[in-house]
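One protein chain is absent from this view; the other protein chains keep their places.
Chain IDs A, B, C and D follow the sequence of writing; residue 1 opens each chain.
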Amino acid sequence: MTRSLALKLLSAVIVFGAWEIAGRIPVSYAFPTFFDSMRALAAMTFDGTLFAAYGETLKPLVIGVAISAVLGIALGLWIGLSSWFDWLFSPIFVVMQAAPLAALIPLLVMAYGIGLTSKVFVVCIMAMPVIVLNTAGAVRNTPSNLKEMGRSFLANDTDIILKIILPDASPIIFSGLRLGVSAGFIGAILSELKITPTGVGDIITFSRSIADYPSMYAAIFSIIALAVLFLNLLEKLETVLFEGNIRGYVSD
Amino acid sequence: MATSPIKGNVVHPAKFNAENAVSARRISKNYGAVEALKNLSLDFPKGQLTSLLGPSGCGKTTLLKIIAGLLDPTSGEVEVNGRAVTGPGPDRAFVFQDFALLPWANVIRNVAFGLELRGVAQSEREDIAARYIRQVGLAGFEKSYPHELSGGMRQRVGLARALSVDAQVLLMDEPFSAVDEQTRRKFQEDLLGLVANENKTFIFVTHSIEEAVYVSDQIALLLPRPSRVHEIIRPSGFRDKGVDNIRRDPEYLDIVDRIWASLRSYVE
Amino acid sequence: MATSPIKGNVVHPAKFNAENAVSARRISKNYGAVEALKNLSLDFPKGQLTSLLGPSGCGKTTLLKIIAGLLDPTSGEVEVNGRAVTGPGPDRAFVFQDFALLPWANVIRNVAFGLELRGVAQSEREDIAARYIRQVGLAGFEKSYPHELSGGMRQRVGLARALSVDAQVLLMDEPFSAVDEQTRRKFQEDLLGLVANENKTFIFVTHSIEEAVYVSDQIALLLPRPSRVHEIIRPSGFRDKGVDNIRRDPEYLDIVDRIWASLRSYVE
Amino acid sequence: MTVFGIRLPGMSSLILWGLLWELIGRSGLTFFVPPLSEVVATLFAIIGTPAFLKALGETAYAFVVGVFAAVGIGIPVGILMGKNRLLDELLLPWVNIFLSAPLTALVPVLMVLFGFGMKSIIITTALFAIWIIILNARAGVLQINRSLVEMARSFGASPLDAFFKIYLWAALPEILGGVRIGVIRAVKGVIIGQLLISIVGFGALFELYSANFLMAHFWAVLIVLFALAFTISEVLAYIERRISFYAAKR
Partner (left out) sequence: DTIRIALAETPSDELAAFFVALDRAKANGLDYEWTAFSDEELAIQAVLSGQMDIGFGTPYAAMQRSKAPVRIIFQLSKLKFFPVTTKKYEKLEDLDGQPILLHSRGGGTDSIANVIEQKAGITFGERSYVPGSANRVVALVAGQADATIIDLSNKNKIMREHGDKFNVLPMFEVEASDEALFANLDWIQANEEDVQIFVNALLSVWRDMNEDPTIISRETNPDGPIGQLPPEILGELDGFYKDAVEGGLYDPNGGGEKAAMADMEWYSQAGQLEGDPASLNIEDFWYMKPLEAAMN
């Protein structure tokens, strides 16, 4: 444990050190050092801009991710269980997953305006397909012996879905959620860069337009840190919910 | 070839005349083009242990699943206690060849899972489960997860789960396949204890002739696919002689040899 | 307790006095805090079959892997034909408990894989592989993939692979565990044929006392973890009596009983 | 899916969706959605024009180079991480961070570090694809049946033999799965790169058409992109299915 922590620290020192050095050379006018960026981050945190910005950014993100998660898992379940639904809907999600939706953003603006709706929509479109497809795949691949076992002990359909299919599919559903949430973050930032600059996207574009690069990098750093934090929470949730599914390394 | 029951050593007349807990009547089962079972009929007397012996892939698991109501036969029907089987029921419990444990649930939840599905309250079902866990010798492992157990221990969890729902008929698909010889012998003793003390009906699949002869009231030899019953043998009485002596018993050896002679033709 | 070899029925003096192909000297092996083997010494005479019998988890696989050079012992050393083992070598071949077949390769490529790694040309190694495939009775399945085979057939592929490299020492880890009783008996006959016809040394792990007694020149009983050799038994001579009669042989039954008495203490 | 006993091919429902599109387009509900037939006609009109071919060339170039880099670096790194604990502990946190980080936010940094041209677009594309490829290759190696490795060693395999004859093959299902997801992400990456860095390729066409409300043009290019991504993903899925026979049996 301490060894892995030490290695984590070491790799962090290497990466941030490289950043600091690159900033000092400097590789470009527009590339600040690590410490400058952290100072800007601290400044933004203490004067409250950062919190206000995240208030804006998190709104579409949280709403969009929540909708995608609930709807995505439900749809995935349905697609996995019904061959008719599978036939009808899975191509749509395959297309959606493959589609470069960044290009669709201008259309969304035209259709849904510049408000929250568009941004939530962007987040959903980015996050949903992978959640749906992963869930459907996992549900389809539930070992038939477990389902048979459930039936032989008199489980009804709801029992089978809730107590066997979902827990069994949970690792893959969670990895779908993980990719989905990360895509949702991409969507949220993309919508703030391409639809209307608000929140963190606004800090990025505005600092760039006034050539305040440390602030720009601080904002980028903070959103990445937030995404990583969010995903770690998701992982904790998975561990708590389905403890027995985590089986450790084969090599250990 | 025909379904002519050749009797072995008849010892417990009471048991032999017992009514049937399960009857399979002219069962056929096709998987697509594969004929697994063809016109198979077989009775399972109440309170007795019936073994199914036959080459790999002959349809033993298929038959068990049809009795359990997990598979529909292509034709024919199964009666349990006089009523036709249309699906799984509380009167039957299954021990699966591949254990079928929930990997995300710990031992006690796995053992209690059958009761959970029947709506038994948590504290009550955990009490019952704990009792059966002790009975199969897993006390102390209640909070372990399946991947932390050895194969034999996992198999015992599946056994405890089937026992805990207190069904009349126990369908056991190679329940001792994953354990070493030493542990297996202990299980056989345990199983005989269950047959003697509880008035339950056991249907038992095994690949070991010796095991079948030792634990069974009745052995059904199955033909290779498409499977029918080739012969029924009733090797009763050895279990009273104790495990240490039975291996030298000439009657025991005769029956093992006869079954072996019957089966070896498929191998060659 | 001590490593005092208690002799069983000594029948082939020539074989008994044979020099040792493999000697393990004071082997200890720890996995972290787990002591698997402790101070184990054991000799494996050339041209004979030695069985390892012991409770599950006692370290049989570990010992085999140390002999194969796949694991380093914590202390002690292994000599094969007088030379200390430092890693895998062409003089030893392994039959894995879990088959270890390449799922993406067909039967002939799997059987020829050992030769492929030794750089034998394709046509030559396929000829050799085809011969061994025939020998284990899999002719006609050369182009099948492992998942298309039954468990017993897969095990025979692993066997053919180990045989095809023509090593002096064959390390077999529960090689017949996955097959049904009927097929298992045929394999035992095949194995005896190999021991009789080729001057190879076999080290054989099994959970079946009967099997060990039937096929072995020498049986090593291992204690539970940390494992040492508890007793060595030399049950020679039964194989000449033929499989059909041996089960009634009182000497055979005595030895089975004695081993059983030795082992059962661990179970209870 | 079977209807009246006839098996419908997997993607045939797209025809149904196409019809729905046509109907919505015809109904004139919104000018954002012209009828599919009009879009297809536009598609044929523009598909041979030099502007389109140039965009296709630029996009394909960035995409192919980016994907090749991601695959060529990602797979060996993933396999090495799966084999070597030290490397794994050093790199894994970063792979996880980059997998989950909103890469769009990183694009401005990339522009500064790697310039504003094709190079940054290629790197964006590769960054979208590489992390999942690494993680999957690593997961594939981690779950390798140890006895396959031991078997190879016991028959005298060299480390190189082991790499090419055991690790690569045994992890292949996971690797391919990772490549498929990675390639799909790369399609997104290349368009995002083209929109956020320098406006070239399909990104430029999208920008131009949407700014001038040429909806049929817009959808036509989108369809081309859908089709490309879809084809690549299906080809990889097909290869995956070809080897799935052993994926579940390792």
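To be clear about the criterion, a residue touches a chain if its C-beta (ideal position, glycine included) is under 8 Å from a C-beta of that chain, and two chains touch if they have at least 3 such contacts.
These figures come from a predicted structure and were not determined experimentally.
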{"item": "Where the missing chain makes contact, among the chains that are shown", "value": "A, D"}
{"item": "Identified contact with the non-displayed chain, of D:Leu36, D:Val65, D:Leu195 or D:Leu222", "value": "D:Leu195"}
{"item": "Contacting the left-out chain in the complete assembly, out of A:Thr45, A:Ser144 or A:Ser209", "value": "A:Ser209"}
{"item": "Interface with the undisplayed chain - residues on chain A", "value": "28-30, 106, 109-110, 113-115, 194-198, 202, 205-206, 208-211"}
{"item": "Hidden partner interface residues of chain D, rising order", "value": "46, 49-51, 111-112, 115-117, 195-200, 204, 207-214, 217"}
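By our rule, only the chains that are shown with their structure count from here on.
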{"item": "Shortest contact path, chain B to chain D, counted in steps", "value": "2"}
{"item": "Chains linked by the largest number of contacting C-beta pairs", "value": "A-D"}
{"item": "Centre distance in Å when chain A and chain C are each reduced to the mean of their C-alpha atoms", "value": "52"}
{"item": "Chain A-chain B separation of Cα centroids, rounded to whole Å", "value": "49"}
{"item": "Centre distance in Å when chain A and chain D are each reduced to the mean of their C-alpha atoms", "value": "18"}
{"item": "Partner chain B, residues of chain C touching it in the complex", "value": "55-57, 150-152, 179-183, 185-186, 207-210, 244, 247-248, 250, 253, 256-257, 263-264, 266-268"}
{"item": "Residues of chain B that touch chain A when the two form their complex", "value": "65, 68-70, 87-90, 92-94, 96, 98, 100, 102-106, 113-114, 116-118, 145-147, 161, 165"}
{"item": "Contact set on chain D toward chain C in their complex", "value": "145, 147-148, 150-157, 161, 165-166, 169-170, 172, 243, 245-246, 249-250"}
